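Have a look at the structure below before the remarks.
Heads up, one of the protein chains got dropped from this complex, but the rest are sitting where they should.
As written, the chains take the letters A and B, and residue 1 is the first residue of each chain.
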Amino acid sequence: MKKTALTIDDSKTMRDMVSFTLKNAGYDVVEAENGQLGLDKITGASFDVIITDVNMPVMDGITFTREARKRAEAKTTPILILTTESGADIKNEGRSAGATGWIVKPFNPEKLLQVVEKVCGS
Amino acid sequence: MSDPMEQFKVIFFEECSDLLISLEEGLMQLQAGDSDEEVVHSVFRAVHSIKGGAGAFGFDRLVSFAHIQETLLDDIRSGALEMEPAYIAVLLQAFDILSELVGAAQRGEEVADDLGSDVAKAMKAILDQTGVPMAQKDEPAPASEPEVDTDIAEKNMRLFRISFKPYEELFQRANEPILLIRELGTLGDLTVTLDVSDVPDIEEMEAEHAYFSWDFSLITEYDEAAIREVFEFVEDDCDLQITDHGVYLSPEAFVEDAQAGLFEDIEDEPDVSKTQKAVKAAKPGETVVSQSIRVELDKVDTLVNMVGELVITQAMLREQGGELLVEQYPNLVQGIEDLSRHIRDLQDCVMAIRAQPVKSVFSRMPRLIRELTATLGKKACLVMSGEETEVDKTVTERIGDPLMHMIRNSVDHGLEMPDVRAKAGKNEEGIINLSAFHRGGRIFIEIEDDGAGINKKVVLEKAIANGLVSPDANLSDEEINNLIFMPGFSTAESVTNVSGRGVGMDVVRKNIQSLGGRISIRSVEGKGSKFTMSLPLTLAVMDGMVVDIGPEKYVLPLANIIQTLRPGKEDVNSLPDGRNVMMFRGEYILLVPLYDLYHIENAIENPCEGLVVVVEGDGGVLMGFIVDDLVNQQQVVIKSLESNYALVEGVSGATILGNGRVSLIVDISTIQDMSANQSREFQSALPETNKISPQAQISSEIH
Partner (left out) sequence: MTNQETNDQITAEMVNDMSGQKGDIKQYISFNVGKELYAVEITTVREIKGWIPTTSLPNSPDYMRGVINMRGVIVPVFDLRTRFSRGHTQPGKSHVVIIVKLGERTIGILVDAVSDILTIPQEDILSVPDKDANPEYAFMEGLVSVEDKMVAIIKPRMLFDMNLIPDLDSAAA
């Protein structure tokens, strides 16, 4: 069975790049533009990994993570937050919201896959 | 096919134009006095997104400029800065520069070095007011690679010990220890030990709690930072201890170093085991791809048995051929010789199929060490090498216990307590080196510790006290060290009940000898000890000496035979208990009447009329077996008696000779015991005052 990924980012470019990279690695990818839509996507569906940006309209990534962890579908799903390297606080905030790990922006496709593999297996 | 990155760039610039529009709108709103928080957020997000995307494509100028703008906006939206009209003006100017930079990036043009530098300065000035130094947020790093010691040319392997105990939180954040362990494994040679000591009874178990912890030994080219990187996401959610044990010494290096100062020279170079080659040559993570298929063990065993039959049939053919046919049928004889050779080769190949790496046995040791160190309050580090060395499964099945006993012995008696070691200038943590390698057609397993070594004085005293040697015997250092293998050496006090089992080294030696192996020890006081165990590569085949005893033929293990001779009358003397002894190489050895122990009739009883085969038994004791005659020397396929019948005292197995008849294999250890028991029976009939121990009896009688 193919692995599934959810990418949440308000930037289409970002979503496209993440999608493309993961699809090439054999994932089925679902996209959402913000945290709220992300929650909608996970309702009744589980993913093998969720990658979310932090800064988004409607619902940001941290709130999304906190809410997602309350839901059965995403309680044990690895959630990676996209963060700039300056965001040491963001990393902590993300972790306390329940994030599994982080990817530092900017990143290249190899790095993305490396981190995804780290939390998700290959 | 177009470069996907180019496609993304197109999308990016499309997005940028949207973002720039909304950025401008937002800024205008702010300028118009709109203080809606959401506007600030969306303005921030716009710049953030542009910066993010720009970073992905490497538009560095754009990135660094946007970064400043983003930081300023971040401070404003977080409340660190109050929005002021002056700031908005600056932001609008920044917007213009940003647009230009985006445009230039899209067109692939270079921009002037000083483009936007004024605006940047202005923004920085505003930021400085917050007291948060810009420098901290300066220069976003490019997607970072792990800090790797790329100096692989050095090929210096280091040994790390890592202990890892995850908390509940680790699991709550959906991190998986198995993935961490696999990642750790890509860095090098990893040994994993699971500690389940915290796991409570199932009634008390809570599903969400974390009860497991792990200990790892990692031999790697990488440095500690690379190891930490594996755990980067979970560092705060676990207890993680990484200890650098320095450069990892391979057994050869270890032995050479040790030898230089401590031990005698080994004559040959050990065969470089596959592991050593693999460890030095392959980069961690690079798997040596070998193809394999699954085969049921039964099929392999059948194959081994059939080849065993071939060997027997071939032996029979040779025997039938004999010398008679050489002149008449030279081709036939040659054919049989060729056949014999081919079959021997076939046998080697087939035995290799059943060969397993000793890893399966070695892997039990780290846990044992941890148990022992915990119980005994000592600190020890186990370094293993040569786990890939292969040996027939019949051997791997049986060396586990002797190995564990020896390691127990090393930790218990070899290693000193941490404070004692520290005082002696040693590392508090002792090192136990367990290694395996092939040499000379056998497998060698060595256990070396850097402990206190054997205290020869104490050992000698104890041996004398237990009547194992005479007080005025002159023993070499090596002989003294090997006294620990003598039966009766280990008294209750010297054998500590670790894990509820006390075992003496004599039992270990017996075990190993029953496998056709030998064991010896070398030791330097204060520095350490090394056990060297050698075993045949397989228990299924043995080199044997076929002898006649009466009408029967028996097989003696060639490995134990020292010499065969016919003594003269004057060489044989009688002991009071009726047994005979013979002078051999300056000492008196017991003559063992096999015909008697095996109840064989019509055998030659007088050693001077038959032959005496001098063999080495347990503890290095020499004995002379009385036989009628030698028949020949040959490789025998060992057949089990127990599978259809039972163990017979004095016999270790059976084989089928070239003539199709079954011949029994002499079990030297039990014959030794049976012989000693005869003496005891005789002695128990003696009045008390006349009783003495057998060895003391010999020495006192003669001297």
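Throughout what follows, a residue touches a chain if its C-beta (ideal position, glycine included) is under 8 Å from a C-beta of that chain, and two chains touch if they have at least 3 such contacts.
In this text, all values refer to a predicted model and were calculated from it rather than measured experimentally.
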Which displayed chains the hidden chain touches across the whole complex: B
Absent-chain contact - pick from B:Val572, B:Val621, B:Leu641 or B:Ala676: B:Leu641
Per the touch definition above, residue among B:Ser64, B:Gln634 or B:Ser663 touching the missing chain: B:Ser663
Chain B residues touching the omitted chain (full complex): 305, 308-309, 312, 552, 597-600, 639-641, 643-646, 648-651, 654, 656, 660-664
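Basically, only the chains that are shown with their structure count from here on.
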Chain A contact footprint on chain B (complex, rising order): 4, 8, 11-12, 14-15, 41-42, 44-45, 48-49, 52-56, 63, 136-137, 140-144, 171-176, 178-179, 182-183, 232-233, 236
Residue ranges of chain A touching chain B (in the complex, touch as defined): 10-14, 16-17, 20, 53, 55-57, 69, 75-79, 82, 84-86, 95, 98-102, 104-108, 111, 118-121
